[in-house]
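Take this structure, written in structure tokens, and hold onto it; I'll ask about it next.
What you see is the complex with one protein chain gone and the rest in place.
Then we have subunit A:
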Amino acid sequence: MDTNHVKTGEAEPRKYVISRRLDRLFMEMNDVFRFIVRFFREVFVPPYEFKEIVKQCYEVGVQSLPLISLTGFITGIVFTNQSRPSLSEFGAVSWLPALIAIAIVRALAPLVTALIAAGRVGSNMGAELGSMKVTEQIDAMEVSATNPYKFLVVSRVLATTFMIPTLTLYTMFVALMGAFINVNTNEQTSFVSYIEQVFSAITFLDVFASVIKAFVFGFTIGMVGCYKGYNSSKGTEGVGKAANASVVTSMFLVFIEELLSLQIVNAIRSM
């Protein structure tokens, strides 16, 4: 290593390949890539942190249930109510359960679940890991001969990757129940008739595609939250920025992924 500039005390000349901002962007992209590659390198190698994974699954899954239940239920009611006038103009109110089922299963449930998780879990991960970085708790793990990436990042990313699809299925159920209450109140549709219409409208591909999509959303939210927290700058301001960036970045990526998955599923359908 060339240390001449160090020895002589001269300042090293600044060198940018393109510009400072673009160089930083590419360097960050390189860091993100390495962070993701590290996950796949470490996830299959023992020791496995089962206890921590279960704890994180509880944090992400069980602790999110009240919020997911409420938002899912309200989404079902509101979407049904807002869709009714348009359908009634064409005299097609009887199609309401089918329309709601398709909207909830294909788009609303995975999206609502992912956005709620990005807000609740993503910010929590960004802030928690950021604070651990600032208070040297991550360094303390490292000097205790424990791999902090495996203990903190792998366990959290696995938890979001597996819990968000589970929560998505739960949101589908809760939102459909909310929609049923609305339909039953207004059109006096029976439960059996409602369920028949729902299941005749959705296909296995709809549910399967949504669950796969939710896996991707979960991985993204976990990875973004952990990356931002794990690499937060020192100081309390860094912790706040990490929490904020976790939410904003993961929500943005969730919408991009939603758009991409829509194209892919449509292509599969048209085959």
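A few remarks follow.
As a convention for this text, a residue touches a chain if its C-beta (ideal position, glycine included) is under 8 Å from a C-beta of that chain, and two chains touch if they have at least 3 such contacts; residues count from 1.
Following the convention adopted for this analysis, contacts and distances are computed from a predicted model.
Among the names given as "ABC transporter ATP-binding protein", "Asp23/Gls24 family envelope stress response protein", "Alkaline shock family protein YloU" or "NADH-quinone oxidoreductase subunit I", UniProt records the absent chain under the name "ABC transporter ATP-binding protein".
Considering the full assembly, A:V143 is the residue among A:I18, A:V143, A:V192 or A:L259 that touches the omitted chain. Think of the hidden chain as still there; on subunit A it touches residues 1, 3, 6-7, 9, 11-12, 47, 128, 132, 135-137, 139-146.
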